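My questions all concern the structure below.
Yeah, one chain of the complex is gone here, protein chain that is, but the others are all in their spots.
Right, chain A next:
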Amino acid sequence: MQLDLIGFTKRFDGTPVVSGMDLSVASGEMIALLGPSGCGKSTTLFAICGIHRIDEGRLMFGERDVSGLPSQRRNVGVVFQNYALYPHMSVFDNIAFPLKVQKADKDQIRRRVGEMAELVHIETLLDRRPAQLSGGQQQRVALARALVRNPDVLLLDEPLANLDAKLRLEMRSEIRRIQQETGLTAILVTHDQVEAMSMCDRIALMNNGRIVQIDGPTRMYRDPMDKFVASFLGNPPISFVTPEDLPCFGAPKACAEIGLRPEHVGPQFGTGLTGEVRFVETQGREDLFDIALPSGRMIRSVQPAGSGLRPGQTVDWGYDAAELLCFDRQEVRL
């Protein structure tokens, strides 16, 4: 189902938290609402599922205007950050709850819960209580409950935030698999760029209650619209220098700052960047270098492990001129 959010504004005590936001999600597409804390991404999600009222604007599920409907009648499935499972019900009853309140008949409930349990691989856990499950299992139950009603839209609010690193990796692909198997339109709210990039078809990057850029992960990474997008995406993050720091690079006149991603700095790009190694962070497969330029500005570089460089050494490295990102004084990409 296609989802359209048109001119959405949300205020808390008169202060706009999200203002005039437009978002269009194609049917079967999974999109990430990515942004720092307080950017309005969760507010947007809660407005879509009906927990927050939409102060201005419209929300369309396909041809259906659901802006004024209470959450009960929107037919959305939501996975909450803390899963919000009902602790006093068994896993079966948790998954069955959306059908039970619709007064579906028992056989249908049993069949449907069975399907969902199979989909998320928890067939053996149906008799347990949520407290007897691990975090990953609770996550699967929450997913099954969100999907059991065949929702028009699946909303995921930081679904992986409460999992440990290994489980997070596993659930990332699981959620993507389930979303693709069910063909649901899904919105994922996250502050983790890796999650957003690895799971979603497109990313809507938000800042201060507005969407800054909507694009596919690769495009957004390589072609950011402004300095915020460039700095938000990328781990280790991008470094910023002035044109004076790169005298060999013919920066445009309007260029106030130049962004250099760590992977585009190194000996393999020739010379021209002289600096002192200040800090080396070993990450196993690769090393991360902090290099102080003569002007005092720091740049980062990722290099395959085993370079043998120590802090205090001076290096003369190059950069990939084709990948440099130039920004003007308004921090807009040139």
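Keep this in mind: contacts are C-beta pairs under 8 Å (C-beta built on N, C-alpha and C of every residue); 3 or more make two chains touch, one makes a residue touch a chain; residues count from 1.
The rule is simple: contacts and distances are computed from a predicted model.
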Which listed name, "ABC transporter permease", "Bacillithiol biosynthesis deacetylase BshB2", "Monovalent cation/H(+) antiporter subunit G" or "Membrane protein", is the one UniProt assigns to the chain that has been left out? "ABC transporter permease"
Listed residues A:Val18, A:Ala32, A:Val78 or A:Cys255, member touching the removed chain: A:Val78
Cross-chain touch to the chain not pictured, restricted to A:Gly135, A:Pro237 or A:Gly318, is A:Gly135
For the chain not shown, which residue from A:Arg112, A:Arg145 or A:Arg168 touches it across the whole complex? A:Arg145
Where the missing chain touches chain A, by residue: 46, 49-51, 70-78, 80-82, 84-89, 97-98, 100-102, 131-132, 134-135, 145, 149
